[in-house]
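What follows is a single structure, written as structure tokens, with notes after it.
Missing here is one protein chain; the remaining ones are kept as they sit in the complex.
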Amino acid sequence: MTALLVGDPTIEAMEERSAATEAASPVIALRGVSKRYGDLLAVNSVDFDVAGGEILALLGPSGCGKTTTLRLIAGFEEPDAGEIWLQDEAVAGGGSWRPPERREIGVVFQDFALFPHLSVAGNTRFGLQNLPRRQRSQRVAEVLEMVGLGGLEDRYPHQLSGGQQQRVALARALAPQPALLLLDEPFSNLDAEMRVDVRLEVRQILKDLGTTVVFVTHDQEEAFVFADRVAVMNAGRLEQVGTPEELYNEPATRFVADFVGHGNFIPGIVLDGAVETELGRHIVPNSASPGQTINVLVRPHDLAISRRADGPLTVVERRFLGSEVEYVLALPSGARLISHQPPETGLMVGERVGFEVREENLRAF
Amino acid sequence: MAIPAPSAAEVGVAPARRWSPLPVFFGRRRAPVLVIAIAVALAAFMAVPLFYVFYRGLTGSSEVWDRLIDDRLPDLFVSTLKLAICVSLVTVVVGVGLAWLIVRTDLPGRGVFVWLAAMPLSVPPYVGALVYIAILGPNGYVEEWLSALTGTRERDLPMPEYYSLGGTTLALSLFTYPYVYLMASAALRSFNPTLEEASAASGRRMLSTFWSVVLPLLRPAIGAGVLLVALYVLSDFGTVSLMRYDTFSRAIYDQFTSRFDRSAASILSTVLVLITIVVLWGQSFSEGRARYYQTIGGWRPPRPVKLGRWRYPALAAVVTVLSLALFIPIGLLVYWTVEGLTDSSVASDVWSYSDDSIYTYAWNSLWTAAAAATLAVLVALPLAFLAVRFDSPFSRWLARLSQAGYALPGVVVGLSLIFLLNNYVEWLYGSAFVVVLAYLLRFYPQAHQSTTAALTQVSPNMEEAARSLGRRPERAFLEVTVPFIRPGLMAGWALVFLTSLKELPATLLLRPAGFDTLPVRIWINSSEGIFTLAAPLALLLVLCSAVPLYFLLRQSRVGPTVIT
Partner (left out) sequence: MKKFLALAPFLLFAVAACGDDDDGDPGPSGSETPLATGTAQSEAFDPDAELTIYSGRREPLFQPIVELFEEETSIDVSVKYGSTTELGAALIEEQGNPQADLFVGTDAASAEELRDLGVFAPFDSPALEAIDARYRADDGSWVGVSGRARVIMYNTELVEEEELPVPESVLDLVDGEYEGEVAIPSTLNSSFTAWVSALRQFLGDDEAESYLEGLQDNDVLVLRDHTEVRQAVGRGEVAFGLVNHYYYQLEKEEGSPVGVIYPDQGDDQMGVLVNVAAASIVNEAGNREAAEMFMEFLLSEEAQEIFAATNFEYPLIEGVETRADVPLGEFKEFDVDLAELGRMNEETLDLLDRLGL
């Protein structure tokens, strides 16, 4: 039970949710894993667990250590400190080491890394050397059918489109029925339009199979759509792990709040039980002592505005986003805020507006 | 086993990794110790002759140094440099000109010329020199013909002296320009045409565009080609000897073989190797500053330049070069061969001169070249693997060390092996394997570079993918990497094979008694002045060289499209 936990134990809600969905011990667990390249601490004491059948996204900007974490799990790198547990067995750290070829972890690379000298079937068959010969072709056909590549067995990688190559890479990784599947930016090599469809398709396949997945992305939207839980990394450290909702609504750090979704940060001074900001005095949970300056996060949806001739805010920009309209507002101090409103709001640039803040959603950092 | 709970104590800065000397040398990831050991041993082995030459040269008697500095070095220096510069200039003009006409214009027949223009590489320059001695030399075909035409005696004809800087430049340029041609045409083929379009859009005419945009961007490719030409000139022995032109290589051979004091040869070798190293250094310096030629971006086939009324003059120029470098030499070799075969007193000698037959020589040539090529590829695998996968100052240094052969002309390799083996590895000396060793040392860089280039193309993900699918590292390398870099390995193999096949000076020095190769036989027969006996051997050598060359050309054109 304790094993299921994550970066910041103060977030109780998340722990409850995790506990409800996962009962068995995790497929993969990282304990204080660190990796150093020269002076750079690429991965710094990272802990997390992934339960069976769960899809976990490692999300963060480039250079945050997410790909290194993936490579540590796969066994392409050795951690300098900490342990990695795969299905109740330590595979790295604490004196144990299991090389990648004995970890039974499937990997889909960013560039797919298909073997150009092998056909689609040859690539898919590559990991099946432990299967009796007769069953291999059967398994290959099965997997290719599953990813929708039936009939393309004899093609070579260079004869395939990007989306098809991606599916071959997936088929190859899935064919040996790995305990864990790792995806490294799997959709970044695809066209924008194709990406959305492929993403959903792949997710469906993985969910149908009940595969445990860790995948790396720098795209917050992709992480939210694809993963059950998201682990946000920054500068080698794990900032927070949680469901997309938790991350959005209950960001544990300012970085998470900033990286996940848009946010307005407004400075405020802590007073007795409240925070005084340019948007008024609000009750915001915080750990700062009175008199300190902190930043208050206001999500664009939590800032309601309406036309008011003597309103304190001025509309300086208006962007039509389709289902809603994004307004950029200027505060008297000159600071800018973003607010998302339904299209029918119909405000024009230059108009003055009044506002209302949904206090229960405010967070301070 | 139970997974430990995360403990707050563990959070914090990770301890510095445990100390190990290897990562210091090999950067981010630790290379397998076995690979490092093999690579270090091989690189050391490849570099020994280089250091031995220096050792022998620098410990040579100061008296001999003084004598050489007074009597020989200045003249040799000037004449060698003059030749290298002249040949470089001619090959740039011919090589770049042909490349541009064939790759970028609507020249008639360029589909055929694209191959033919590279084929003179299969004619060893000393064979070419022989052919042109017979044509342009004193009392040669041209003089004979002019004499018959004008009624003047041959010796009274106002013919320019063929045994001269000009003649030597001609003989060397005609058979080495393909180095420049190949490099320049490869660069032209990958040249982004939008650059030319941009130049045209800025109001430049075609010729102005060529000078101000195309040529500067081709410079690194041309430089690489010229480097190969210059290195060839520095190492050439056969041609300059036939042409009676004094260069370092020839002087070293002469010093070694004309007097029984070897320090003069060692000293000249040291100087020559230093010159070669300076040339290499100069090239890498200018290349380092000019790496900008690789244009990435939307590639599409460039629109061929319309030659208009220059079409036929251009065609004539191309045909002239190919005639001089290919048709005439091969035609004459065929003529002599036929002449020899129809002359009954010569015919039997053609097939079996003395104890050995032409087949023995061909076989000796082929198997030694094949053995050297195979060894070169096998040596290149660990060294290139280390250089590419574990890039670090140390691995780069190892790679450079292993390519010492670049700076070692054939005469010097021969000499240093004679010295080294007789002093330290006596049992090895006197077998044909020494000849193989000399080829390996001299031509290894070609295998190294092809292999490195191929390996660079393989994403390390490919090996990692194989490992995640259950392959041990060595299996992953064999099953995935090796097949993938096979074209590169084959290209390296073919290059080493091709150049080994033509090698003359080291073979001349190192061959055991009774072991002659085609070039050695051509050399011996031609020094007898019997062209009809040398011709069939030369023809056979050209044919044997043409096969790997054809393969190489196909590889270089087809290769990239398969890889991407």
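Each chain gets a letter, A and B, in the order it is written, and its residues are counted from 1.
Simple rule for what comes next: a contact is a pair of C-beta atoms (placed from the backbone, for glycine too) under 8 Å apart; a residue touches a chain by one contact, two chains touch by 3 or more.
In this text the structure is predicted, and so the values were computed from the model without any measurement.
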### Query
Touched by the hidden chain, which of the shown chains?
B
### Query
Among B:Leu234, B:Leu333, B:Ala373 or B:Ala535, which residue is in contact with the omitted chain in the full complex?
B:Ala373
#### Entry: Given B:Ser258, B:Thr342 or B:Ser357, the one touching the chain that is not displayed
B:Ser258
### Task
Identify the residue among B:Ser88, B:Thr209, B:Ser241 or B:Gln446 that touches the chain left out of the display.
B:Ser241
## Note on the structure
Omitted-chain footprint on chain B covers residues 67, 71-72, 75, 138-139, 153-155, 241, 244, 254, 256-262, 353-355, 360, 363, 366-368, 370-371, 373-374, 377, 418-419, 422, 426, 429-430, 432, 483, 486, 490, 493, 497, 508-509, 511-515, 524, 527-529
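We adopt the following convention: only the chains that are shown with their structure count from here on.
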### Euclidean distance of C-alpha centroids - chain A vs chain B, Å
53
#### Entry: chain A-touching residues of chain B, taken from the complex the two chains share
1-7, 10-18, 28-29, 459, 461-462, 464-473, 476, 480, 483-484, 486, 562-564
### Query
For the complex, which residues does chain A have touching chain B?
2-3, 5, 25-26, 29, 31-32, 34-38, 41, 44-45, 47, 49, 74-77, 80-83, 85, 88-90, 99-107, 109-111, 113, 115-117, 126-127, 129-130, 158, 172-173, 176, 182
